[in-house]
Every structure is written in C-alpha cells, then in structure tokens.
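On to subunit A.
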Amino acid sequence: MIILEVTGLTKNFGGLAAVSNIDMKVNGGEVLGLIGPNGAGKTTFFNLITGVIRPTKGQVVYKGKDITGKKPHEIAEMGIGRTFQLNPLFPNFTILQNVLSSFQLRPRSTLLGTFFNTRVYRNNEAYILEQSLEILKLVGLDKVKDEMAQNQPHGYQKMLGVARALAIKPELLLLDEPIAGMNPDEIDNTIEAIKRTSHLGVTIILVEHNMKILEICNRVIVINFGQKIVEGLPQEIKENPEVIRAYLGSGHDTKH
Partner candidate 1 sequence: MKRTGSTLLVTSIIMTAILVLSSLAGCAKTTSTKTSTTTTTTTAQPLKTYTIGLLAELTGFLGAYNTATVNEAQIAVDIVNEQGGIVVGGQNYLLKLVVENGQSTLDGTTAAANKLIFSDNVKIIIGPDAYFNSAVSGLCEQNKILHIAGYCTMQPDELDASTTWTFLGQAAAINYFTGALAYLKANYPNVKTVALTMPDDGSIPFFGAAVQKMVQDAGYTVAGNIIGYNNSATDFSPYSAKIIATGADACIACSGVVTPNGNILKNIRDAGSNMLFVICNSVIPKNYIQVAGAKEATNVVDCSAGYIGNPNPSSMLQEMIRRYQLSTQGADLVTLEYANPVYELVQLFKQTNSFDPQTLKTAFAGLTSIDTFYGTGTISGIKTFGINQAVSYPLPITTIDNGVATFRQYEPAIVP
Partner candidate 2 sequence: MGLMITVRDTASRRKNYIQIIICGILICFLAIVPLLTNSPYNLHIFILTLIYIIAAASMRFIMTSGQIPLAHGAFLGLGAYVSGILSKHFGISSWLTLLVAALVAMGVGTFISFPFARLKAFYYSMISLFFGVGMLQTIESFGKLTGGITGITGIPTLFHTASKVPFYYCFLALMLISLFILYRLEVSRIGWNLKAIEQSYLVAGSVGISVVQHRVLAVAIGCFFAGLAGGMYATYNVTISPSSFDMAATLWLIIYVTIGGMGNFAGPIIGTLVLFLLPQYYSGLKQYTPFISAAILFAVLYTFRDGLVSVPGLVVSFYKKRKKGRSKS
C-alpha cells in the first residue's frame, strides 16, 4: 500500500529551481534511498514534505490526505518524523531530555493538567520516561543519557536525531544524511540502528550522497539539479552510467 505520494513537486528560490517537478511513490514498510550529489536538492525536498517551506507547485499526499503546505508540527502529528543534517538536537538539554521533550503528541496532557500536575499528567510523564529509555536503548545511547547533548561526538548527535524522530511514533521517517561525516564503525552502528528501526515497521526515506547507504535500501531514487534522473534497485543504480557521471561530475567526497 502507498503511504506517501508526491506529484510534480517544485520549489523555486528566486530564479533557480531547487526542486523541479518530482514525482514519487513510497510503499509502506520499505526503505527508500534518495541519493544525489551535494546541492542536488535533497534537503529542500525534505523541507517541502515536512512543511518547513511551502512548495511553489505540486502536491504531497500522505496516507490519502493532502498535506501540502501544512505547518511542521501538524505534519509531525500525522506521524512523519524527520532528522536534520546540521542541527539535529537541542544543544543545552541532556540526551534524555532531548528525547523526553520530543514526546509531544501521544500521550498528550492538557494545559491545565500540566499546570496543576494532575495524576494523568504524572502518569503520562512516567510513561514517556520509560518509552524514551527504550528508544535510547534502540539507538544505543542509553549509556550517555545524562550527558549534555552538545558535548557528544558527531555520530551520537546524529543518532540522537533519529531517537528524537522516533519519539513521535512515526510511520514515516525521513533521515537527512544519517551517516554524513561519520567514521566507519559509527556508520556500521547507525546502519544497524536504521535496520532495527525499519524492522519495527517504520517506513524510512533516507537522503544521502554517500553510495555506501545503498546496501540497506530496498529502492533508490537518484536526483540531480532538483530532478529525478533514475529510479531502481540498488544494484541497477550502482552500474547506471548517468549516476556515475553525476557523481564524477561533482566529486561527492569533496564535502567534509
């Protein structure tokens, strides 16, 4: 069954089109890789889906509902979680507090309940606490839960991003360059964590310019200059000449 459908999505910044006329379908439960060199418009694409910026034209349909141009928190409520490439966390909170403060939606407490510290509110918070600890175990951050987030190594911060995204109990999870700038064993851990997550039945779209990610994708879409150039299984993509040209054209490991 199709969980997310994007038709003719376009975003122009001034003159140039960051994303132009992209169509795609995402099936429930799959891991979809969205790869392309730097500046190909991958992050813009995520921002468009999650309502951070409004598309110039085109439509985003999630589980049959049109979510084009909704507010970020509304889209999050509908169960689309995401991580960020650059500032994935609240720097002045501890790891655990980061995850705790990401539980906004369910269970939810009323304003008055929150203020008067009712039993409901306290139960909710207790429940949230154990949930958070579980999530931290899942992504392997339970050892450092009381450390300040900003003092953590890059890999941990990225994983914290994933944990926070999981906190909203997403059915669709958008990961923005989850392994960018990681060292090899960090990459292995991350990929493990992503696999575990997807086994929980979460649909995952991940953006990378690093071809290594292909091994966990069921399906891959390559975009360049804001346009979809090929779509297919990881194997086909690896050999595809256009892709290779795109990558050699803009050396993808100049970054970092």
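Operating definition for what follows: contacts are C-beta pairs under 8 Å (C-beta built on N, C-alpha and C of every residue); 3 or more make two chains touch, one makes a residue touch a chain; residues count from 1.
How were these candidates chosen? In short, all candidates are chains of the complex that A comes from, given by their letters.
Since we're looking at a predicted model, the values are computed, not measured.
Evaluated over the candidates 1 or 2, subunit A touches in this complex the candidate numbered 2. Only residues 50, 52, 71-73, 76-77, 81-82, 84, 87-94, 96-97, 100-102, 104-105, 109, 111, 114-115, 117, 121-122, 124-126, 128-129, 132, 146, 164-165, 167-168 of subunit A touch candidate 2 when the two sit together in their complex.
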